[in-house]
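One protein chain is absent from this view; the other protein chains keep their places.
Up next, subunit A:
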Amino acid sequence: MMSIKAFTLVSAVERELLMGDKERVNIECVECCGRNLYVGTSDGFVYHFLLEEKPLPTGTAAFTATRQLHRHLGFRKPVSELRAASALDRLLVLCDSCISLVGMRSLEPVPSGARIKGASTFALNENPVGGDPFCVEVCILSVKRRTIQVFLVYEDRVQIVKEVSTPEQPLAVAVDGHFLCLALSTQYIILNYSTGLSQDLFPYCSEEKRPIVKRIGRQEFLLAGPGGLGMFATVAGISQRAPVHWSENVIGAAVCFPYVLALDSEFITVHSMLDQQQKQTLPFREGHILQDFEGRVIVATSKGVYILVPLPLEKQIQDLLASRRVEEALVLAKGARRNIPKEKFQVMYRRILQQAGFIQFAQLQFLEAKELFRSGQLDVRELISLHPFLLPTSSSFTRSHPPLHEYADLNQLTQGDQEKMAKCKRFLMSYLSEVRSTEVANGYKEDIDTALLKLYAEADHDSLLDLLVTENFCLLTDSVAWLEKHRKYFALGLLYHYNNQDATAVQLWVNIVNGDIQDSTRADLYEYIVDFLACCSDQQLVWAYADWVLQRSEEVGVQVFTKRPLDEQQNIFNPDDVISCLKKYPRALARYLEHLVVDRNVQKEEYHTHLAVLYLEEVLRQRAASGGADPTATETQTKLRRLLQKSDLYRVHFLIERIQGAGLPVERAILHGKLGEHEQALRVLVHELGDTAAAEDYCLWSSEGQDTPCRQHLFHTLLAMYLQAGPAAPTLTVAAVDLLNRHATDFDAAQVLQLLPGSWSVQLLSPFLTGAMRGTVHARRTAQVALGLARSENLLYAADKMKLRGSAIWLSDQKLCQLCQHPFSEPAFVRYPNGGLVHPHCAANRQKAPSSPSPGSRT
């Protein structure tokens, strides 16, 4: 069993001081009240001493006793019990079955001679029910069989208040309120002397052992039970604490919170009431008295008196912690709550929790440690500071004093065991990442985040990057040095970026890509840099690295200009500057112009022409490389054609010149078309290229968005071209037939019929004819419907007009001109559409003078 030092045994009264060389005289009883110590002896003397306590730095104390008066009580019998009643300044002395009252200082019996006779033992009620401060309640076991008496004892008189009889002979008693706790000959009971009701506690055998009945606090007693148990019982007859396990032959017991002490022939044992464990054993031979007096525990042999000095609770707790007995220390600390002022307790308890946390931590019990740190509100820097170099150099932190633990650092704690060290660090990592966003971190977020960064970097932990790309308080100088040391250059760049030092960040990353420094965090770092620059609003920086990114890859590099965030595009980079920068990088340039022309739809001739020329050059280059005319169009060629077709901005003549003789008939046809030279364009397609499908296509796209006559014109031109060739070119004849049949509605059928050779069969042209017919009929019907609708509309208007003209107007002498208010003298008048009548001259005048009121407004 692990022990703890809860008490030290010190001598109080030496044998010589007491009875000198009187060999046969023994100590029978002791009493202690404040500084007064009384000793009763077997030869009938009472001795009075004054105790002087001198605290020692070790937490204990030394006592010196100075002898005061001593007096013989006049009996030939031993003094068997002593009790002080300090409120009355009286000492109660039991000797020869008689309790006498003597002065506490004088030891003189009271002049009245008041005494209680016939007592075999007695107890003072420390929790009396009556409130009279000038008396004490004394309960005696009478020498009469099975009788108990309760007395009130005053300064110089005694008064019996109660006599109760018990079922068996009582042997020991303790009192609390109305309750007597009694050891009878075969059992312990609780007896309410006011009601007479009793309650059995448990049986024991008085023949085998002396009973012990001891009040330990409000309404609670401690009893010696079977099998060497110290049993707790309340006045209600129940047990609220588990028993403590003593030896079989315990002579006496005392309580000094939170401990129960017991004396047997060889030892004093100390048990905790909190966990019932035995905590300390002090060898002590021939002891026969163990008692506590207001918190002071006294033990005596027949020759000497000793004091058991309790160590301060804090010291005991510290001792427990020092021997890593966390659980017990916490139980003891919690148990002390009642005995220590709240404020002081909280400070102390928090500290104990923290200390306990470090003990668990040192044993790698991280879960427990975490909980203790949390409930103890540990300043996390205490924990950080265990790890060498984690706290930033600028941190103002110093470890709490006295220290919470004995470790200088983690090396010492783990004794260099790398695996343990790694575990500790992992714990710290998870702990810091948990607390960094809680209020625990307030006030030292820099310390925490910097430490976390260092741990992550050292452990090569992924969260390093997460930490740096989200809000953090990592201190720059410390972090830089650490990241450099651990070659976390990519992360270092993120740190610089977070601290608004983008130039430094990019330079660092460029160095990694260039291979000047090593960091394999990102395989796609180059792309990352491009993305970064594309989003970077610092124009200077983008220009500074434009060449570098383009040199590595034109297609990707150009993204610093083309992938910029949408909202910023218009203002930040001037396209002309970009173009001149991209001169050296044709593919990047093409990509950029594409971006301007296609993505951003910039309407500027230069860019369109430039892009077309670039495409053209590329096409020509590709052709030269593939050694001749590749019939299938390459990707660039398709792009070129699309541009030439879609855009109306580029300089057509310039391009026609460039394209002349290059063997690009389709492109040339498109360019002719752009100039409105459709016949020429079609000729190129039909005769040079011999691609009738392309020609047909040409008619379609170049008439897109134009009116029908324009389209008809194109198709007629093409048809004419096919027919012109005559029977000599049968393919063109077939093409002509197909053209007609496929695009029946795009022709003026009447005109076509004129052109066709008479030899062609109707069968051959039936799709065309049907289509044309249907078209014409449709057109006619549509026209008829339109005509009908127009007519009916016309009729509606006519009807309206008729209605307006329909009614007759009566003109009489009573009718007045609305303008001049004179009657009409002649049949001529003017009528306004709202019905108002006026003189013709008035109407004429009014038109001349626009200021005159309108007749319409006068109704």
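Here is the rule we go by: contacts are C-beta pairs under 8 Å (C-beta built on N, C-alpha and C of every residue); 3 or more make two chains touch, one makes a residue touch a chain; residues count from 1.
Criterion: contacts and distances are computed from a predicted model.
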Review point. Quick one: the chain not pictured, UniProt calls it what, "P-loop containing nucleoside triphosphate hydrolase protein", "RAB20, member RAS onco family", "Protein DIS3 homolog" or "E2 ubiquitin-conjugating enzyme"?
Key: "RAB20, member RAS onco family"
Practice item. Could you tell which one of A:G225, A:G252 or A:G493 touches the chain left off the display? Key: A:G225
Exercise for review: Quick one: say which of A:D200, A:E286, A:D599 or A:E635 touches the chain that got left out.
Suggested key: A:D200
**Study point:** From A:I238, A:V734 or A:A779, residue that would touch the chain that is not displayed
**Key:** A:I238
**Study point:** Missing-partner contacts on subunit A, residue numbers
**Key:** 187, 200-204, 225-227, 229, 231, 233, 236-243, 245, 276, 335
